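Here the complex is missing one protein chain, while the rest keep their positions.
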Amino acid sequence: MPIEITMPRLSDTMEEGTLLHWHKQVGDVVSSGDVLADIETDKATMELQSFDDGIFSEILVQEGEKVEVGKVIALLSEEVESSDSQASPPNSSSPSQQEEHTGMTISPVARRLADEYGVDIRTIQGSGPSGRVIKRDILQVVDTTKETSAAAATTKPAELLQPIVSEPEVVATSQPIVPVGDWRENRSEPLSNMRQVIAKRLVESKQTIPHYQVTMSFDMDPLLDMRKTLNKQLAPSGVKLSVNDFLVRCCALAMSEHPAFNASFGGDCIYYHGPVNVGIAIALPEEKGGGLVVGSIRDADQKSLRAISQESARLGNKARDKGLSVEEMSDTTFTISNLGMFGVEHFTAIINPPNSAILAVGAAVEKPVVRDGELVVGHELSATLSLDHRVIDGAMAARYLKTLKDLIENPAALLV
Amino acid sequence: MDKIETEQNMASTELPHVQLGKAPLPESPILLGWLRQMLLIREFEVRTMQAYQNRLIGGFCHVYIGQEAVAVGSIAAVNPDDPIVLAYRCHGHALARGMDPKYCMAEMFGRIGGCAKGKGGSMHMFDAPHHLYGGHGIVGAQTPLGAGLAFATKYEDEVLHDGKSQHVTLCYLGDGAINQGAFYEAMNLAGLFNLPVIFILENNRYSMGTAIERGTTMASELHTKSAAHGINHAIVDGKDVVSMYQSFKSIADWCREESRPFFVEAQTYRYKGHSMSDPRKYRTREEEAREEGSDCIDRLEKFLCDEHDLTTDGIKQLTRQVKTQVREAVDWAKNSPETPMDELYKDVYVDHWGPFTGTSKPEMLQGEDE
Partner (left out) sequence: MSERIIEFRDALCEAMSEEMRDDQKVFLLGEEVAQYNGAYKISKGMLDEFGPRRVIDTPISESGFSGMAIGAAMRGLRPIVEFMSWSFSLVAADPILNNAAKMLYMSGGQFGCPIVFRGNDGAGGQLGSTHSWCVESLYANVPGLKMAIPYDAYDAKGMLKTAIRDDNPVFFLESERLLSTTGHVPQEDYTVPFGQAFVRRQGTDCTLISFGRPLHFCFEAAEELAKEGIDCEIIDGRTIRPLDIDTMVKSVKKTNACVVVDQSWSFASIGSEVASQIHRYCFDDLDNFVHRVHSDDVPTPYASNLEQAYLPNTRKICEAVRSATYNT
């Protein structure tokens, strides 16, 4: 077998070489160490020496030709020893990965906090260099939102939003009938912070709490009569009791009697609250972004109608004006949502965790009723409880409504 | 020559002028062993060049052809546990010290079977069981290390074992290293601390392509460079292994006994280029032919044929043996697996931390009782 003479690598960087001159002719006898050829490398002109003895039998690369290292350039006949094997050097360096860089207008931790608190960073003017949104900016928004809305409710479940979906006073009233501009175009608007919280929390409530509803109607005439009387008497002192104020008191008193309605589901326990704090849903004006918050009337069972009324009015005004503080929104144990003033007769509400129940109140409507054997026009109000079945069973709900009915229909007890 | 001429140091009067007799030669089998070693080194280096040209070996590669007598003669003159430290032209010394050629070849191939698991390469041959403290790639860097190895043996013998210093360290350097500051610092410390180290200058006349006269003062008397440090010195014929041994044995024994350093200039010649990419344009082919005419292997063969009954057939037989041995080494190295990836992070630190995964033994050491 002929011995292959290959283009040698004669320097550490040599990839190919030029055969300048053959020192041997075909047929010459070659001894190990003999110079076979001159090779021009990238660095110098070098001698190619034979490693073996033999007869120079064939020239495969002519003088002047440039060939890559490892290519056979001549053959040596004889059986002495073969030169072989041209393993290619291992080369497995992977290209380094370039990380992407994007312009930084928000600090990383601010971005993370915004995500956590559901803050829309597009609405924020950053206070860092070149308007970079920084941690402080996010925390300020969170603090402000806590005062004006329930946006910061993530850490305090009691601050959760009341689940009414309706947007009163808005639909169809302020918009012209005739389409103008892009009114009819499909469009998307980013969620406000409050809207994001509402979306998140109510989905959570509806998905995790086994809701069911129980509805009852109440004869409102005795209560409306008493309200009329009382409001006349209280007019000089500027107090005007609303139907809702009565309902707050009724619900609170009924809760003292039915502790399950003043309780929360605690996973492996039911947590019974001491204070009876009744939440009232307050719709916010559209010009301020809409949405709603729940104001907390603390110790409602201990408060007189007058006190409840004053507190309720104060919370409503403040919520619509400059926003409620966290204190004013927290720790409710039951919520009342009233759409009666909009003429709604009946609806259901989504529980405001960690409450176990919410009462959806419609309007007191005139109805033919039989009273003392005679058909007369009376006022009837329908209210629907949404309940957490993990805490309150149907019969319990019925008994609570019965107590509520007794109170509403015999309102003198409310004055005691 | 009956006496090794050593010159009294000129800078100090502390040392007496040393007259060392030549040591007697050992028995024939040992001399034959030297021949075999020299043949082995030469064949190994020829196949190293071939493997380099066949791209089995990468990087820088420096072969020892022509200088075999220096390593073989000097290493034969010391004990197997005397430390040795080398420059980068280190394959020959490693083989002379007893490293199996397959580990040496596999190291150059960058394989797991290499003496350093393919992490050192041609210039960095280490062999702990044979007390070989490495080839070192930076010119002259090994000279302070040599002083340190001698310091260590002296410290071990005197402080740890409370006895007399009884080792001698061989520290090899090329004539290029003679211009490095580290070498003079090493000599100063060796002289100052009475370290038993022999600095062996292998004067092959060229530092890369620079002839010694072009790079060094007192080029014809390099051995005197140690005089300023009070270190005795000698010139030996580095192309005559018999002379190398006889001189070296006496010098090593003296260093061991006196716990003193020595500087030996071994005059030799490298037949091939500095490295594989050296066209040797800085010297004439006539000069090369002249030097090769007094080849160290030829001289030993002649000596053994004349005085120790070696025959041409005996030489052929030895040649065949080493060719076979080297071919087997090359084959073994080729078949040794590539160094596995988990070795990348081994041997950086002794302990494990972060990405570092401690150490592992080279195949050469496995089963060794260290």
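To keep things simple, chains are lettered A and B as they appear, and every chain counts its residues starting from 1.
Criterion: a residue touches a chain if its C-beta (ideal position, glycine included) is under 8 Å from a C-beta of that chain, and two chains touch if they have at least 3 such contacts.
Please read these numbers as outputs of a predicted model, since none were measured by experiment.
Undergrad: When the whole complex is taken into account, which chains on show are touched by the absent chain?
TA: A, B
Undergrad: Which of these touches the unseen chain: B:Phe109, B:Phe126 or B:Phe248?
TA: Touching the chain that is not displayed is residue B:Phe126.
Undergrad: Just name the one of B:Pro196, B:Gly238 or B:Pro362 that touches the chain not displayed here.
TA: Final answer for the missing-chain contact: B:Pro362.
Undergrad: Please identify which residue in B:Thr153, B:Gln166 or B:Asn204 touches the non-displayed chain.
TA: B:Thr153
Undergrad: Suppose we count only contacts with the excluded chain; which residues of chain A make the list?
TA: 107-112, 127-128, 134-136
Undergrad: Quickly run down the residues of chain B that touch the omitted chain.
TA: Residues 83, 85, 114-120, 124, 126-128, 133-134, 136, 138, 141, 143-153, 155-156, 158-160, 181-182, 185-186, 188-189, 192-193, 346-351, 353-354, 359-362, 365 of chain B touch the chain that is not shown.
Assume only the chains that are shown with their structure count from here on.
Undergrad: Using the touch rule from the top, collect the residues of chain B that touch chain A in their complex.
TA: So the residues of chain B touching chain A come out as 46-47, 49-50, 52-56, 58-60, 276-279, 281, 323, 327, 334, 338.
Undergrad: Can you check the complex and tell me which residues of chain A touch chain B?
TA: Going by the criterion above, the answer is residues 6, 8-12, 14, 32, 41, 43-47, 49, 51, 69-70, 81, 83-90.
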